[in-house]
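I'd like to ask you about the structure that follows.
A protein chain is absent from this complex, but the other protein chains hold their places.
For reference, chains read A, B and C in written order, and residue numbers begin at 1 within each chain.
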Amino acid sequence: MDAIAPTAMTKSELEQFLRREFPQLYRTAAVIIEHADGKSCRLRQTYDDGMLRPGGTISGPTLMALSDVSMYVVLLSAIGPAGLAVTTNLNINFLSKAPEGHDLLAEGKLLKLGKRLAVGEVALRSAASDDLVAHATLTYSIPPQRNV
Amino acid sequence: MDAIAPTAMTKSELEQFLRREFPQLYRTAAVIIEHADGKSCRLRQTYDDGMLRPGGTISGPTLMALSDVSMYVVLLSAIGPAGLAVTTNLNINFLSKAPEGHDLLAEGKLLKLGKRLAVGEVALRSAASDDLVAHATLTYSIPPQRNV
Amino acid sequence: MDAIAPTAMTKSELEQFLRREFPQLYRTAAVIIEHADGKSCRLRQTYDDGMLRPGGTISGPTLMALSDVSMYVVLLSAIGPAGLAVTTNLNINFLSKAPEGHDLLAEGKLLKLGKRLAVGEVALRSAASDDLVAHATLTYSIPPQRNV
Partner (left out) sequence: MDAIAPTAMTKSELEQFLRREFPQLYRTAAVIIEHADGKSCRLRQTYDDGMLRPGGTISGPTLMALSDVSMYVVLLSAIGPAGLAVTTNLNINFLSKAPEGHDLLAEGKLLKLGKRLAVGEVALRSAASDDLVAHATLTYSIPPQRNV
C-alpha cells in the first residue's frame, strides 16, 4: 500500500484498527465512523452516562478523546495503518455545553499532510444542536517508516 | 447600536478603525477588508519586502499579526467598535512557506460569540497557491460594556 | 469566604470536591493532592492498567484529564469551591512516553488569576523519570458570582 493514497483504509478497516488501538472508547460507548476519505472524516460517538460530569454536561476529557481519535481516523484514512503516529500537540477550545442524552458528532479535516507532521482540525457538535461544542487543532508526528 | 447585530460595522468603518488601532499594519503594507459580515471575513494584505525573513519566505510575526487582525475584524463586524476587546489566546500552526512577492489572504470565521469571550479561526493562504500557509485559533475577551 | 484568599480550601476539602466533580477519576485510579497553596499544586495519580493504550504507554486522554484536574485544583485552592468554573482552552504538548506501571505526577501553577479568567500551566512527569511527559497550559472561565 502506498503511503499517501486517498482513503488508504476502508471504514471497516479503520474501525477494527481503532478497537485495537483505543479500547477505552469501546468500553461503554461506541464510535461509529460515518465517513473518512483521506481528507476529512465524520464520527459519531453514541451517548453513554459515563461521559457526563456533574451538572449533566459531557466532560472535557470525553471531548478531548473524541477530538484525538477523529484526527487519528482522518490521518489513517490518508496514510494507512500507521500505528506509531502519535499526537504531539492538541489545542482545544470549549465553546458550549453538550447536553446529556445525545450523541456527539465530530468532523475532522486535514490541514496539512507532510512527511513528518500532519495537522488537522476537529469540530465537535452535539446531535441535539448545530452549535459547536468544541473545536480542536491537533498535530501528529508521523514515524519515518510509517507503514507497519 | 445593539450588541450583536450582524455586520455591525461597514467595511469602510472597519478600515478606519483598523488604521487607528493597528497603525503598524499600514506603515509599509496595506490590509484590505474584502468581506466582513458578522460571521466571517476575508482580508488581503498586500505584499511588501518588509514581511520577509532571510530565505525569501514571509515571517512568522507577519502571519501572527494578520491572524490577529482578521479575528478582530470579524469580531468588530459582529459587535461593533469594541476598542477594548483584547486577544487572550492565540494558537497558530505554520503549515507551509509563503513565497515572496505575493499577497496574503486571510479567511476568518467566528466559532463562538459569547457575552464575555469570542473564539474564531483564521486560515491564511498565499495568493500564489491554494495550500494553507498557516491556521490560527484565537480567543478575544469582550469587555463588560463593549460599545465605546 | 472571601474570593481570593490563598489556600481557600484545604487538601481534604479539595479531595471531597474532586470526588464529587470528577467521579471518573476515581473509578479505577486515585488522584492524591499532595500540595495546593493557592499558587501551585502537586498531584499524584496512582497507576492503573486502565490508563494504558496499546504498546504499553499511558494514553493521551489520561494525560489531558490529569492536566485539567490539576489546573482545577490550583484554581480552587486560590478562589474556593467555584463549581461553575469551566475550562475554556487547553493546549497540551506531548513530550515523551510515560511507561506503564508507574504513577503520574502533576505540578500545576497559576500564571494569572483575574476576575473572569484564570490561566495556568501543568507539567506532567512519570514517577519513573525526571523527564517531562507532557506540558499543558489551560484557561478557566470564572463565573461572575463564583462562590457557590
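Please note the rule applied: a contact is a pair of C-beta atoms (placed from the backbone, for glycine too) under 8 Å apart; a residue touches a chain by one contact, two chains touch by 3 or more.
Everything quoted here is computed from the prediction, not taken from an experiment.
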Touched by the hidden chain, restricted to displayed chains: A, B, C
Absent chain, residues of chain A that touch it: 88-89, 91, 116-117, 139, 141
Hidden partner interface residues of chain C, rising order: 91, 93, 95-96, 111-112, 119, 121, 132, 135, 137, 139
Where the missing chain touches chain B, by residue: 20-24, 50, 53-55, 59-61, 64-65, 68, 83, 86-94
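Throughout what follows, only the chains that are shown with their structure count from here on.
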Approximate Å spacing (C-alpha centroids) for the pair chain A, chain C: 24
Interchain centroid distance [CA atoms averaged], chain B/chain C, Å: 34
Sites on chain B at which at least two other chains make contact: 91, 139
